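In this view, the complex is presented without one of its protein chains, the others remaining in place.
We call the chains A and B, going by the order they appear; numbering starts again at 1 in every chain.
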Amino acid sequence: MNGHAKRNRSIFIVLALAPAIILMTIFMLYPVLSVFQMSLYRWGGYSPDKEFIGFQNFVTLAKDMNFIRAMQNTIVLIVLVTVVTLAFALVFAAILTRVKFKGVGLFRVIFYIPNILSIVVISAIFSAIYDPAQGLLNSVLRLFHPSNWQGVQWLGNEKLVIWSVAIALIWQAIGYYMVMYMSAMASIPEDLYESASLDGATAVRQFFTITIPLTWNTIRTTLTFFVISTINLSFLLVTAMTGGGPNGSTEVFLSYMYKQANTNSAYGYGMAIGVVVFLFSFALSAILQGITKRDVYEF
Amino acid sequence: MENKHTGLYKAFVYLVLILLAIVIVVPIAWVFLASVKSNAEFYGNPWTLPKSFHWENFTSAWTTAGMGKYLGNSVFVTALSLILLIIIALPASYVLARFHFVTQKFWNWFFMLGLFINANYIVVPIFLMLLGGDNFFTKILGHGIFLNNLWMLSLVYASTALPFTIYLLSNYFRTLPASFEEAAYMDGAGYFTTFLKVMAPMARPSIITVILFNFLSFWNEYIMALTLIPGDNKTLPVGLLNLSAAQKSAQNYGQLYAGLVIVMLPTLILYIMVQKQLTEGMTVGGVKG
């Protein structure tokens, strides 16, 4: 490569990257840095006096039982949503790519639809499903119970409600991940399955020995997506459907951050929660990437 | 024997698929049905069929509640954000995926880290930054130019979507064989021509996926829109918030559900238009094949 071409190449690289880097710096890097900065202050949000308190906000956080509960709820949701969605999405993706029968296209179209709905719609839907008196779920269950059955308080029982939130999140996520896994599975060569069939491997065995290993990279990557999107969507859904209640039993990271920063006049404290959320999601993803590292199977 | 076995298996699979489809279709059909109910019907059992069709819910949401105007704003913001996003993200993804240079690893990390930033806590700093700019321009021009500006909102949307978009697009670019570029260079094409004429068109499936994903998030976004557009140029989701009445006042449920459908329909239509291409373009999880 001569000098001229080299220069052209550099110019191309710079021009292609510059707009993205500039916008990222202005609208993401700078705001995040100012969030980090604010987390070191005690500031109500309006008064001109900001008091620098170092890491005091983080010390308070470590002892704040409400924050710890919000963190537990978030972790429970991440685990539940990831495990259940992953299992369902993988199995359905495998079925829809492997089993040849009529209507596959239609099912694929339908399964994705929940993902395109706004969270407000999902909240309205699940409020109607979980309604204790006339909800869909209790109406169906009532068929199997005596007439004086009280019904399950899906959103009223503090131990149950986090599961109810998780189900709504899973309902919304399955299609999205299913389509992702399908696109990975579609590129697995057919002859691998054929030779396995000849060796007498069942469909279930093929799923574990061929499909899973060969989509492993995609699965690993989606783990990061699960972490990020569950943190975000759980906030939007909880805000719309339960308001964090009953009595904080569905409070999650970002809803607690919002309450502290806005309702409780502790803006600096809220931003400290923002910092924890950022570090937490990053660290969790890194850990997940670490422990799922396998030799990539070639095909 | 073998046939009977697979037959049973298929029937079982069918049954499970149909069950899941029902679990999805019924609630969505419910939203559509609810949107034509009369106000009083919302206080009773939510699962009864509408007694009659109250199409006036839609006209009242469209005109009285201003959803018609907000729809226009949303179309504008979403379209502009998508155009900006593709123009900015496509070349960056291409370079990050297919060129090797000294700082490449650093920039890959830079964009990856962006994935973990949540718009909910950076919205206030962004607002303050834009407001600072506006205060400056008010001194010169007599009015601000950053806030209450749908163009600015689009730029912010495009910027915050960059990490995920670049991630998806560069993953896709990595899967393309090198022979295409080599052939283009052989023909004497420069870097710009090769990118525009050869590589960008090849990324089409992935671009469609990116458009759909980001369409959904831009279309439904309300926290940024609420903060950065304090004036009348509301977007649909913000308008929807206003349809749900404050506590202590009568809720016009029919109007609210009609509003929900107005927000939902364009996403359904776009999805059905592009759903065939959706699987092709979704390549995550690094190099394959």
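Keep this in mind: a residue touches a chain if its C-beta (ideal position, glycine included) is under 8 Å from a C-beta of that chain, and two chains touch if they have at least 3 such contacts.
The criterion applied here is as follows: contacts and distances are computed from a predicted model.
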Answering from "Peptide/nickel transport system permease protein", "Carbohydrate ABC transporter substrate-binding protein", "Aspartyl/glutamyl-tRNA(Asn/Gln) amidotransferase subunit C" or "Carbamoyl phosphate synthase large chain": the UniProt protein name of the missing subunit is "Carbohydrate ABC transporter substrate-binding protein"
Only one of B:Ser60, B:Thr175 or B:Gln251 touches the unshown chain, namely B:Gln251
Residue of B:Leu131, B:Leu176 or B:Leu268 in touch with the missing chain, whole complex considered
B:Leu131
Pick out which of A:Asn8, A:Ser34, A:Gln153 or A:Ser187 touches the chain that's been left out of the picture.
A:Gln153
Which parts of chain A are in contact with the chain that was left out?
44-47, 57, 60-61, 64, 66-67, 123-124, 127, 130-133, 150-151, 153-158, 240-243, 245-248, 259-260, 262-266, 269
In the complete complex, which positions of chain B touch the hidden chain?
39-40, 43-44, 72-73, 75-76, 79-80, 83, 124, 127-128, 131-132, 135, 142-143, 148-151, 226-227, 230-233, 241-242, 245-251, 273
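The rule is simple: only the chains that are shown with their structure count from here on.
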Which residues of chain A touch chain B in the complex?
8-10, 12-13, 15-17, 19-21, 23-24, 26-28, 30-32, 34-35, 38, 92, 95, 99, 101, 107-121, 124-126, 128-129, 131, 134-136, 139, 171, 175, 179-180, 182-184, 186-187, 203, 215-222, 224-225, 228, 231-232, 235, 254, 257-258, 270-271, 274, 277-278, 281-282, 285, 299
Chain B residues touching chain A - in the complex, by the definition given at the top
9-10, 13-14, 17, 20-21, 23-28, 30-31, 44-47, 87-89, 91-92, 94-96, 99, 101, 107, 110-111, 113-118, 120-122, 125-126, 128-129, 155-156, 158-160, 162-163, 166, 190-192, 195, 216, 219-220, 237, 240, 257, 260, 263-264, 267-268, 271-272, 275, 278-286, 288-289
